[in-house]
Structures are given as C-alpha cells and as structure tokens.
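Presented below is the structure to which this report refers.
Note that this complex is displayed minus one protein chain, with the remaining chains in position.
Note that the chains take the letters A, B and C in the order they are written out, and that residue 1 is the start of every chain.
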Amino acid sequence: MRLRAREMGIKIGVMEPGRYNAITDVRGVAVGHSTIIEGEGPLVVGKGPIRAGVTAILPRQADIYEEKVRAAVYPYNAYGKAVGLLQVMHMGVIETPILLTDTLNTWRVADALIDYMYEVLGVEATSINPVVGETNGSYLNDSAGRHVGKKHVYEALDKAFSPSGTGPVEEGNVGGGTPMSGFEFKGGIGTSSRATPEFTVGVLVQVNFGRREDLRIDGVPVGKELADIKPRKVQESESIMIVVATDLALSSRQLWKVAKRAILGVARTGSYGGVHSGDFVIAFSTSERDVEPLLERGEKRRPSSGRRSLDEPYLNPVYRATVEATEEAIINALFKAETMTGRDYNTRIAIPLDRVSEIMSKYGRL
Amino acid sequence: MRLRAREMGIKIGVMEPGRYNAITDVRGVAVGHSTIIEGEGPLVVGKGPIRAGVTAILPRQADIYEEKVRAAVYPYNAYGKAVGLLQVMHMGVIETPILLTDTLNTWRVADALIDYMYEVLGVEATSINPVVGETNGSYLNDSAGRHVGKKHVYEALDKAFSPSGTGPVEEGNVGGGTPMSGFEFKGGIGTSSRATPEFTVGVLVQVNFGRREDLRIDGVPVGKELADIKPRKVQESESIMIVVATDLALSSRQLWKVAKRAILGVARTGSYGGVHSGDFVIAFSTSERDVEPLLERGEKRRPSSGRRSLDEPYLNPVYRATVEATEEAIINALFKAETMTGRDYNTRIAIPLDRVSEIMSKYGRL
Amino acid sequence: MRLRAREMGIKIGVMEPGRYNAITDVRGVAVGHSTIIEGEGPLVVGKGPIRAGVTAILPRQADIYEEKVRAAVYPYNAYGKAVGLLQVMHMGVIETPILLTDTLNTWRVADALIDYMYEVLGVEATSINPVVGETNGSYLNDSAGRHVGKKHVYEALDKAFSPSGTGPVEEGNVGGGTPMSGFEFKGGIGTSSRATPEFTVGVLVQVNFGRREDLRIDGVPVGKELADIKPRKVQESESIMIVVATDLALSSRQLWKVAKRAILGVARTGSYGGVHSGDFVIAFSTSERDVEPLLERGEKRRPSSGRRSLDEPYLNPVYRATVEATEEAIINALFKAETMTGRDYNTRIAIPLDRVSEIMSKYGRL
Partner (left out) sequence: MRLRAREMGIKIGVMEPGRYNAITDVRGVAVGHSTIIEGEGPLVVGKGPIRAGVTAILPRQADIYEEKVRAAVYPYNAYGKAVGLLQVMHMGVIETPILLTDTLNTWRVADALIDYMYEVLGVEATSINPVVGETNGSYLNDSAGRHVGKKHVYEALDKAFSPSGTGPVEEGNVGGGTPMSGFEFKGGIGTSSRATPEFTVGVLVQVNFGRREDLRIDGVPVGKELADIKPRKVQESESIMIVVATDLALSSRQLWKVAKRAILGVARTGSYGGVHSGDFVIAFSTSERDVEPLLERGEKRRPSSGRRSLDEPYLNPVYRATVEATEEAIINALFKAETMTGRDYNTRIAIPLDRVSEIMSKYGRL
C-alpha cells in the first residue's frame, strides 16, 4: 500500500489541508474516474494495449449549465489540445463538468460530454462549451487507438455525481492519469487541499511531466539521488493539467490570478517548462463563501457598491494555499502511482518510497 | 443565379482581387465543402431536418503536419467552441487543415480530422492539434443531432485535396455555412482576395452574425432600407469565423497583427460584436514569398541577421488588403446564399439583390 | 464657428446622446484642457514652435486613489508609449486621473501627475500608478522640445476639478489634441455620448490617425470625394487614444469587452490600423448604476450570490452605445478642429464642412 506525501511525514508548506486533503474538501466539488487497463504486449493501433481513462471534476453535483460557476484559465505553456478554454477565459464561467483524459481522446470525450449534458442532465441549449483537458499517455497507451468513449465518460461522470463523488479522491493510475509519467517515474492523478476557517482551496492535477534528475520534493533533490534508476525511455511529453477549486466568491479576474500561482507550485517540484508542454491551470469558484471575512482590518469597502475587488491583499493566503496544494498534489500523484507496464512492454516504475524516505532523512527533512 | 458583390458592380475598397477573388488566390490554398440538406418539417433531435456541413481549408495540398505553416489567432469575442486555437497561439503554427462546421459538431469533426490525418495522410504522431471553428446554425438545423460525421469530414477534405480544390470557391449555403444567417438574412460561406505583384491575401468567412437594421454595404445603410422585410425571428447567435491566408513569409507575430485587421472589415458591415459572439480570426502564411520586395526604400535590413520584422511599415498594404477582403467576403456570403427553410419550417430569406441594387443606386454607389 | 456632426444633421447610429453629447454626460466625469500655442516658423528643438497640451479626464472629481474606479484597457495596436496601462489591466482599477498629451511629454506629464496627487490631492502612498496616453504631434509641434510641464498638467487638472469640468467639453485643437491630425486634416480632441434611462456611455478621443482617402462619415466615402485637397505631407503617425466611461457597475472583465467595441467605431471611420499606430482604449466605470435594470426578463440571478456577470446579454446595448459614440467622437474631433500652422510652417487644414455637407447630400444622407 503506497502512501501519500503527508502520510509519510512530508509536509509541504505551512498551511493545513482539509479533511480529505483533496479537491473535494471544497464543499460541493466531486470527482469520478473511469479507468481502462486492457491487453498487453506489442502495440496494435486500435486494439491496444490500453492504459487510459477519464477523470471528471464537478464544480458541484448539479446542472451547472443553468448555474454556471465563475472560472478562469491560465495557459502557462499552451502546447496542448484542451478544449473549451478560450470561452472560459472570455466569459469567466464554466458551464460543464471538467474532464481530463489522454491527448487523442480529447474530442470524442468532449462529444460524449455533450451527450451527457443532453441525455442525463437534460440541458436543452444548442450552445454548450465542454471543458476537457489532456496530457499525452502514449508511452504506455495505444493513444492513437482513442479508446476512451461515451461509456467511460458516463462512468466517470456517474461516479462523480454519486454520493461518494464528494469524498476522498483516488490517485495515481486512475482516470485520465492512468498512463501518465512524472519525472520519468509513473505519474497520474494527484490531489491536495488547504483549509482555513475562512476558505478552502483544493487542487487536482494530472501529472505527465519532468526529467528524473530534476525532481525535487520539498526542495530536496530527490531526482538526483535516484539517478541510478535509469528510465527505459526519457520523458517525451512534458505536460500537466491543474484544476484549482475554491469556495471563495472570487471574480474571474481574481481566479485568473489564483490560477497563475499554481505554476509556482509546479516549479518547486523541478519543472523547467518544456517546449512540448501543455500546462494549463483551470480555476473555479463554488461561491460558497464571500470574501468579506478575508478583508484586512481598515480596508475600504462600500457595502452596496460593487466595489469589491478594488484592492486585494486578502488574496495572499489564497495564493499561498494554491502553491502549497499544487506542489503536494504533484507529489501525491507520484507517490500513489504504481509501476505499470503498457504497450510494447514499456514500463514506468513507481517512485521507490523507501528510497525517498531515506533521501528525505539524509537531507534533514524526516 | 445570384451574383457576387463585385459582379453587381459593388467594389469594396481600392485594391484589386486575385483571379478567383477567393482565398484560393493564395497559391496552394485549397477549399472543399461537404453539405447536408435532408428532411423538412418539425425538429426531431437526432433525425432532422438537417441543414449542416463542413468546410475544409488547406494551407496547402500536402501533409502540413510535417511542414507546418506559420499561423496566428486573434480571438475578438471568444464566446465560441473552436478547438486547437490555444496551441496555435502559443506555437505559432498550424499542423492540420482548418475545418468549419455547426457548433455542436465541433468535437466529432475534430475527431474525424484526426482519423483523416492517420488514415489518409499517414501521419504517425501521437500529438496532433486539429483546428476546427464553428458558428451556431440551430435556427435552421437540428444542431443537437450533430449530424456531421466522419463521412462528411472526409468528403470535404477529399474535395479540398482534389485538383479543383485550388480553384473558385463555392459560397453561400455550403459546407459549414449551410444553416447560417447573416443580418437576419441567409448567411453562410463567403470569400474574397486582394492581389498585388508582391503579395496576395485571401479571406474566407463563415457568416452567422448581425441584426437586420445594422447591415452596411460599402457604408450604405442597406439594413435600414430593408427594414420592411421582417425576419421571422431575430438573430440569436452572433458569430463569424474568419480565415486569412497570405503567401508572404510573415512571422506568427506579424500574422497575429494581420488577423486583428480582419475585425475592422467586420465592423464596416455593421457588427456591434454581440455578447454571444464567437469571433475568431485564424491567419496563416503559405510562405511562398519573402517580405523583401515589400520593404520600403531606405529601410534597414542586415542581410544575414535574422533581423527581419524589427520594423514593419511594409505591412500596411497587407492590413488594407485584409480589411477589404474581409468586408467583401462577408457581403459575398450574403449575396450568394439562397433562401432556406429548415427545422420547424424556420426560414431565412436571401437578401433581395434587386432591392440592394436599388438602394446602392439611391445612395450614389451604383 | 465650426459645428459638431450632430449640429450639421449627421446622426451616427440609432441611439440618443446625453445632454452635452460628451463624456461628461456620465455623471461625475470631468474634463480639463491645457493648451500651448506659442511661436511660429522653423523648428528649433527646445524653443518651438509649440503646439501642444494636455487633457485631463477625471472618473470623478475626488481623490480616486482612495476610491479607485473599476477599469480595463484594450490595446488594439500597441505601438504607443502610454504609461500605467499594464497595472490597470492586471488590477482592474484606475487610481489617478487620466491624462492625454503629445508623445514625448508622456513621462514628464506622468511625473507631474504624481506631484498633483501629493501636493493637491494629499495622497500619501509610495505606490501610485499614473495613467497617461499619447499620440504623436510632431508634424506641427516641437515634440522633441517636450514643452508640456507641471504647470500645464496642473492647469488641466485644476480645470477638470472646477465646477465647469463636468459641463460641455471643448473639442478640436485643445489639450492633448492640439497638434494632432486626422485623415490628413486637422484632428484633435472629440467626444460624444449615448444615454438611455438605464445607463450612459461617454467617449473621449484624441485623434491622430488616418489617410485622407479612407475617411468615411456615416459610411459615406468623404475622403475620396475630398481627394482634390492634397495634404502637404502624408500622415506619418497613426494613433488614437480612446477613453470610454460608463455609469454602469460593470466588472473589469466587462469593461474590457466594452473597450474592445470602441475599435469597431474606429473602423467605421476608415482606419486600417496602421503599423505605427498606438491605439489604446481605456474604459472605466463610475459605478453610479447597478446593472440590474439591464437584465433581460427571465435571466437567472441569485440576489445575494455575487453571480452577477455569469451571463451578459444585457451588455449588447452598451456595446452599441460604445461603437456609436466612438465613431461620432472621431467625427467631432475633425469637425471642431481648425486649420493650424505649426513648426516649419507645416499646416493641417480643417476639413471643409461645407464640402462635407455637399458630399453627405450627394450620397443621400442630408
């Protein structure tokens, strides 16, 4: 049984996580995965082996088309195929669940999300903006076979809409993260959160980036220390999808600034932001809490004026929470992912947690 | 037989069009349409009536995945579902044909474009960035039925790759433009070009925007004069997709600036840029001609320095060409589109060209 | 006595202007000019002749540092030296008056604005973000002499803060517009507004762009008809500064979208958006009116939720008002500007209004 970072005693930053240390600590947010692991051996495009899936994140377990949520997008390095982001950037709202998958499935997953909006949620509009993110799992998966279809999209969404959707979140080789790599170890889905009396920030990541030697955990050069473990093949794809949720009633401009902070968390794990990197941050607000309690003493605010957000020093702890939770979510993705062999017997081994533990001790952290 | 603007004696601007007055005047660019017109009567989602299609624009009749073309995107009002644009904005290149369709078909059309890249063009990558634009044809079409599939994508692309793909371009109720409206008349696909000895600019538009009373043709308030023709239903969607091609070897930054000019052409036809408007401009270069001949006398240029584009007064005629061709392409879309009745007997009438002729005369233009 | 467009019977668009047909129709907004016209004859840098000035626009006649106003910036073609805009784009607020001047005075004018914030308004902060825009008046002015100093900045601001600051606005050869050209005629400052029971939009422009032959007035090719009047020198600079004010409590994101519409108004007067064009739009809200009355029937809105701006069809009339007022403000700048001779006897003649009148009649508009 692999442990999460915090279970191993590794505490990133200074703020405390919420109940599950997951994006679902933001009240109302729900997650569901559909995972496909089928076949082994040589790649036959269209047949397999399949190591793929889809992860659904619901801003709330309801039809958000009617009650859209405030949102923002920060494209750090936009070598990526994510759909729906330009409209979110423009309108400042998200109107569908967010799905994460393997690159070449992006469009059929988006199409299946439309099906779900119509068939399950009963939306009647002729203009719907599905949001789907991706990273490239082709090292282990028959990506060109595009095996993630309507069935899997429905499964992930149904799970997210089920009562368990708002509980703890599975990490590692699940959903969209199934075939992904991280620092040339096995990567995938990770999550973390930070909670204060005034607000909660939750982050979910799909990790598929990083060179072995660059990995840092809480600043410790773990990657360099693990250089003896040679990856069979260097990381080709260099991407991360990041979803940030908060219960604060932030404006889309404020969410955009929050989204930008997630990249600072990525940087701390050792990313150099590769050329072929599709790094997008999507941030949304569930609007459960007003920002009022965050305002610093003496801050000007005319009650009825709509002058909210004229100045924003109270956002600083929100930024900090975002950086910490992003960094920890990435580490969780690595820690929870298990060794996987995929197409053509390509293998990504799980990061050896006992070695990590030793290294952290050596560098004075455990 | 409906006429194009120029055939009626309406000359937009001062520059001359190319041979076909079409985007295909840019050497190498090719266009193909697939049009579906089936059924009539009440809307039954999934059955029809169908008024839809897809238009394919090839930067060149070859595998552009291997030889990508320089490109840029300008999102004027990004309430739209176009896919692939963020990567183009980031990388400055397009690596697939550009497809235009009805909103809700966007993702299955993108998925079929991936099929075509693999099956027909033989691309072997696991990262492909399809570019698909859309406007909302649901006033006439069973849009939620999403009837545009692989068959139609292949048909449009095959036509574009055929020898006739580089010839004159069909306009009006064809391809992606089939169900679209313009100024509450029938809209659709339009094209125009401007050619000089030094360069050619070609524009293709998918028109689906505008209120009747706002229509201007070469500055004449034609819409106001046609106010007696009441549309059955006011325009709900307010979008235009614009593709600009040039044979100049412009950088992606320069193409971005060219793309911005297309919106000036839109403005001249009477757009106020509606809230629910998905207005994107995609510009690309076929790199047939260097910018050298455009440089003004005395302009500094170190031959081997790569200092090209340090200053760019020579772009002014390119901007002018873009504005003129965009304006004329929009008018062509209206002029060539024929009256169409679609789902629920909804009807968009063609703009009456005889009346237009009279109005242009009344205002001293013909 | 030169007339404004509307006084000549030229009505741009369909909406009605406010009381003064000026940016000051937005309650609280105030304007003041300081104009320097000194010397004649050959240019002696540092001596003159001087044709320069500064125009001050106050979002309200108060210390807006303490009560900042929501704002946005749209840089259409950013070949310009305006200062303060990036912080406005980021924070979504303006905290000083807005000043407009001749290019090379930009920084000393900004520095003098800081003086005014300290000395007159009593601001005590060490971080102040002055907003100053510019266009290039060097065809008539000793621009390199940088003659606009603290005295003139104080004069313009004092006038704006005086009771008359909220009244009618002087146009043409005043303030920052003093030496500017428009369509190779004399240009300068222009203003216009649109008022409805629910909101007012006011626009002020500093016009310094356009080629003679491109000028359109309400769609009529006036420039082509005036081609017999040869300018002594073609327009070198190609810029316009646009300030849009509204009393609606819009978010900065919404103001950004409003700002984008101003460019549609510029397009209608005949701009091709020259390469050397510094075209910036600054939009701000005086927050006098909530958007509530604008909401369309049936629109979802949870009273206490902060979900405002989740959907925005009610912005359409605001967009229309912005386009119309921008177009009319530009024409007003041309109409009110008088012939001016400047350095080296360079002369820009005023557009001949009798000829304009004839042309408008010929084309069926008067």
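The criterion applied here is as follows: a contact is a pair of C-beta atoms (placed from the backbone, for glycine too) under 8 Å apart; a residue touches a chain by one contact, two chains touch by 3 or more.
Please read these numbers as outputs of a predicted model, since none were measured by experiment.
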TODO: Sort through C:Leu104, C:Leu157, C:Met180 or C:Ile330 and give me the one touching the missing partner chain.
DONE: C:Leu104
Task: Among C:Gly13, C:Gly32, C:Pro49 or C:Gly84, residue touching the chain not depicted - done: C:Gly84
Open item on the list: From the list B:Ser251, B:Thr341 or B:Ser357, pick the residue that touches the absent chain.
Closed with: B:Ser251
Task: Touching residue (missing chain; options A:Glu40, A:Asp158, A:Glu213 or A:Asp344) - done: A:Glu213
- [ ] Tell me which residue among C:Thr35, C:Thr101, C:Ser143 or C:Ser252 touches the hidden chain in the full complex.
- [x] C:Ser143
Task: For chain B, residues in touch with the removed chain - done: 66-68, 70, 91-93, 249, 251-253, 287, 290, 300, 302, 305-312
Open item on the list: Give me the chain C residues in contact with the hidden chain, please.
Closed with: 75, 77-87, 89-91, 103-104, 106-108, 110-111, 114, 118, 126-130, 136, 138, 143-144, 146, 237, 276, 278, 280
TODO: Over the whole complex, note the residues of chain A touching the chain we left out.
DONE: 14, 76-77, 213, 216, 218-221, 257, 260-261, 263-268, 271-276, 312-313, 315-316, 319-320, 323, 362-365
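Rule of thumb we're sticking to: only the chains that are shown with their structure count from here on.
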Open item on the list: Quick check for the class: compute each chain's Cα centroid; which one is farthest from the centroid of chain C?
Closed with: A
- [ ] Please work out the Cα centroid separation of chain A and chain B, and write it as a whole number of Å.
- [x] 36
Task: Centroid spacing, where centroids are CA-atom means, of chain B and chain C in whole angstrom - done: 33
Task: Multi-partner residues of chain A (at least 2 other chains) - done: 91
